[in-house]
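Quick notes on the structure that follows.
The other protein chains are all here in position, but one chain of the complex has been omitted.
Chain lettering (A, B and C) follows the sequence in which the chains are written, and residue indices restart at 1 in each chain.
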Amino acid sequence: MTVILGQLFTGVSIGAVLLLIALGLALTFGQMNVINMAHGEFIMAGAYTTYVLQQTITDAGLSLLVALPVAFAVAGAMGVLLEWALIRRLYTRPLDTLLVTWGVSLMLQQLARDIFGAPNVQTKAPDILTESTSLGADLSIANSRLFILGLVLLAVAALTAALKFTPLGRRIRAVVQNRDLAAVSGIPTARVDRLTFFIGSGLAGVAGVALTLLGPIGPTMGTNIIIDAFLVVVVGGIGQLKGSVIVAFVLGMLQAMVEYLTTLSVAKVIVFIAIVAFLQWRPQGLFTLRTRSLA
Amino acid sequence: MLRFHRRRLAACSVALAAALAISACGSKTGESDSTGGVTADTSGDTVKVGLLNSLSGTMAISEVTVRDAIMLAVEEINAAGGVLGKKLAPVGEDGASDWPTFAEKAEKLIKVDRVAAVFGCWTSASRKAVKPVFEENKALLFYPVQYEGLEQSPYIFYTGATTNQQIVPGLDYLKAQGKKSVYLVGSDYVFPRTANKIIKAYAEANGLKVLGEDYAPLGSTEFGTIVNKVKASKAEAVFNTLNGDSNVAFFKEYKSAGLTAASMPVVSVSIAEEEVKSIGTQYLAGQLTAWNYYQTTTGAANDKFVKAYKAKFGADKPTSDPMEAAYVSVYLWKAMVEKAGSFDVEKVKGASNGVTFEAPEGLVTIDGATQHIHKTARIGKIGDDGLITEVWNSGGPVKPDPYLKGYPGASGLS
Amino acid sequence: MSETAGGLSIRGLRVVFDGFVAVDGVDLDVAPGDLRFLIGPNGAGKTTLVDAVTGLVKATGSARFGGQELLGRDVHRIARLGVGRTFQTAALFEELTVLQNLDIAAGAGRSPWTMLRRRGAVPDDVAYALETIGLTERRDVLAGTLAHGQKQWLEIGMLLVQNARLLLLDEPVAGMSHEEREATGELLGKVAGERTVVVIEHDMDFLRRFAHTVTVLHAGRVLSEGTVAQVQSDPKVQEVYLGHAAGHDEPVAQGAET
Partner (left out) sequence: MNPLTNLSPRVRAWLGFGLGAVVLFAAAPALLTDFRLSLLAKYLCFAIVAVGIGLAWGRGGLLTLGQGVFFGLGGYAMAMHLKLADAGEGNMPDFMELYGQLDELPAWWAPFANPVFALAATVLLPMLVAFGLGSLVFRRRVRGAYFAILSQALAAAMVILLIGQQGTTGGTNGLTDIEGFFGYDLDDPVNQRMVYFIIAGVLLALLALTRQLMHSRYGELLVAVRDSEERVRFLGYNPANVKLVAYVVAAGMAGLAGALFVPAVGIISPALIGIVPSIEFVIGVAVGGRAALLGPVLGAVAVAWAKTALSERFPGTWTYLQGAMFVLVVAFLPGGLASLWGLLKRRREATPPAPEVGERVLVKEVAA
């Protein structure tokens, strides 16, 4: 029984990690329809930011807290640079964007290898985040996972609020729903695009900081998770955050349960099959914005 | 229009017919091989040696350090006058973490560069990919990494540990510590799967219960479920054959789940000093490893090796078992060539039995029959400083037994 | 082509987008060979009606053409029943030539074997359509390089070779010069009779010159129906549609619908 409960929480926390890495994509892919394969490398940049900060701020807890906003800014800036240099030329060619940003991700990985070396680097986590909270008998929950769950809930809440209540958020939604109309209504769509991209990429940086608590920090850390994150947004549907949120937790739970009964390999394959089957039922994802247009 | 089609078709059939006609001259399988392999170019005052490691891709993490160690040995040998009076000219190739590329580059080193020997490969998959190339061309490969055994190619020398020099001692150590049960965790590829088969057979014959085994795809970093299962099994120890990045995620999860080296020690066979550095002692302190060499291993040969390595590559760079085995492999080849008095592959092979070298890990001797080497097994404990200190050793070099013929219960595996 | 043109018969058609009712129970009959104009203010549901009939959006109710139920079928199946349409903005294959555009339009029923071979000579119906739309001279020009009016004609030509017996045209003369309008109108007049034509249009002059019958939509419902004269004299129409311009013949803001 305790194992099942533990596994339930594992599912939730896998979902939280998935959501954290997919949240930025829900903005850039979900809202702007840009397939940014370099998103994983922005996550990597966030993780390396934590590493670099720890070289100067030795206190593990403090450096982690400082790293969150700094990584947001670093990854966000990289995103803006990418948007300005390449992506804005490619808005009408989503598939080409995929290939171009794949090229960018290759170069960023090699850059990380040249700067930080090929081997993984380590960061020190604050002690409290390497321990676990006991919930009776044999059941305990890793503090790092709780931290990530809290972080992702906070991020979702902040993002939702920002989209709903701030002028910027309203502009973003206006551009998503009807770019031409937004443009003629005086909304500077190019600037809104860039800001959206900044926030989406910045969230990748935050995810990178959080991932230092769980996994390796190395040049290829982004590539291993990026496809899963894209699948979350694909299944969640375009244009709405709630789809990604629900799907991340459902997929996390599904993977945890299947993996518990079989193996991780089988779980991955079954999750993939489930996704293809789901898209048969709802080809546009869980939630979509319905608009009257040819496409 | 139709006429053109016919002519095009005709061109194709002519081409195919020509191809088949030429093929008629080739030898059939099973006929005696008409080609005698490629002889190394030893005519000049230098002799080329091949270095085949992944410098890019996922395996670069580990293989770059091996390349460094080989280069160190080559330079030392050259500084001391070379081999049979000839300087070594290293030719480096990048396997790019891709097995077919390894095969292609091996062929290039042998056929185009005509090297006298090749040093390198890390994963079993890359070794399996190049093995036919070396056998077909009758060229030598020195493979420096511990592996799953059950192999004995006439053209490969294995300078890392085989199973009875690393895994079996690891289990023996757990048993000696009074552990009654283990849980097996590994990456999903050849080495862990084969190693775990051996472990299960050996453990069963030795009163250790295997309470479960789990495999994670290579590169996987999600260990919530596996650690959950490990914890629930209440095993007394974990035998870990995970590779690369997965180790980082596994140990972070392990510690977070409240599992400690005191309550449930983990014996790892793929974590050396370099990996300790990238995972962090915060998560690893107190855990166990099974190897044949540590940076802290005592002896004059190791002091010299560590000093030379750090002088060349940086004081913060640790030395590790695969690096040491790679370094040693160059010296062993030198000793074999000098004993044979020739670079000729068959003569070098013929001279191999009993060749010794005073290595950083202690005295190593080539076993001519298996082309593996006698090595001392060592269990180490990871300290807070990131170094591994020996807590047990086999007392002397262990004879290599890649097919575990001398281990009842495990020998039926091959 | 002397197949009998079918009539379009719509009953209780309803289209709902996320709670917004775009078409709210429309009943509509278009007689075989009619040239029907569909008008109404922005948001009246004209284009949505056409979308529903051609299978682009989901709808409830019934839409029958030549006795066949259209609703619930795939877009391409409806097209194969002889229903063709154009869009507000010309939708051509701009990377292909005029001839290739027409040849593709003519070919939905071709066998796989024909598809896998090159086009030999220009098929008769394609040559005839080229002549009809006046693009014979320009048949090897890329469709993307045609003038605006020519693009619209090419679209109509594609419907002709497609052998559509019900043509649904969405603002075919928007942005055309006066001469082009005249030519288009005459073309439509020629086409109707053999085939049934429904035109969505804002241009009142054009409507008066060429419409046989008119249906006025408002807020997703049919407001009025009849000949041009009948509709123009309908007080309901003057109230909601012509509004302030009641009694005058001012065209309604033309082409404002985007």
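Here is the rule we use: a contact is a pair of C-beta atoms (placed from the backbone, for glycine too) under 8 Å apart; a residue touches a chain by one contact, two chains touch by 3 or more.
As the structure is a computational prediction, the values presented were derived from the model and not from experiment.
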Interface partners of the hidden chain - shown chains only, full complex considered: A, B, C
Selected residue (touches chain absent from view) among C:K46, C:R85 or C:H218: C:R85
Sole residue of C:R11, C:K58 or C:R119 that reaches the chain not shown, by the stated touch rule: C:R119
Among C:A129, C:M158 or C:L223, the residue in touch with the chain that has been omitted: C:M158
Contact residue for the chain not shown (choose from A:R113, A:R145 or A:R171): A:R113
Of B:R193, B:K209, B:K339 or B:K399, the one touching the omitted chain in the full complex: B:R193
Which of B:P100, B:G354 or B:G396 contacts the chain that the document leaves out: B:P100
On subunit C, residues whose C-beta touches the chain left out of the figure: 54, 56, 74-76, 79-80, 84-85, 91-97, 100-101, 103-105, 107-110, 114-119, 140-142, 158, 162
Touching residues (missing chain, whole complex) on subunit B: 1, 4, 7-8, 11-12, 15-16, 18-20, 22-23, 25-31, 33-35, 55-56, 93-94, 96-100, 103-104, 107-108, 111-112, 123-125, 128-129, 131-133, 136, 150, 188-190, 193-194, 197, 215, 217-218, 413-414
Touch residues of subunit A, complete complex, unshown partner: 29, 33, 35, 86, 89-90, 92-96, 98-100, 102-107, 109-110, 113-114, 223, 227, 230-231, 234, 263, 265-266, 268-269, 272-273, 275-276, 279-280, 283-284, 294-295
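Here, only the chains that are shown with their structure count from here on.
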For subunit A and subunit C, chains touching each: none
Contact pairs, highest-scoring chain pair: A-B
Chain ID, smallest distance between chain and overall C-alpha centroids: A
Between subunit C and subunit A, distance of the C-alpha-averaged centres to the nearest whole Å: 46
CA centroid of subunit B to CA centroid of subunit C, Å: 72
Centroid distance [mean C-alpha coordinates] between subunit B and subunit A, Å: 36
Residue numbers of subunit B (touch at least two other chains): none
Junction residues of subunit A, two or more chains touched: none
Subunit A residues within the subunit B interface of the complex: 2-3, 6-7, 10, 13-14, 17, 110, 113, 118-125, 129-132, 134, 138, 140, 142-145, 213-218, 220-221, 224-225, 255-256, 259-260, 263-265, 268
Contacting residues of subunit B [partner subunit A, same complex]: 56, 58, 60-62, 64-65, 188, 214-217, 219-222, 224-226, 228-229, 231-232, 245, 248-249, 252-253, 255-258, 274, 277-280, 282-283
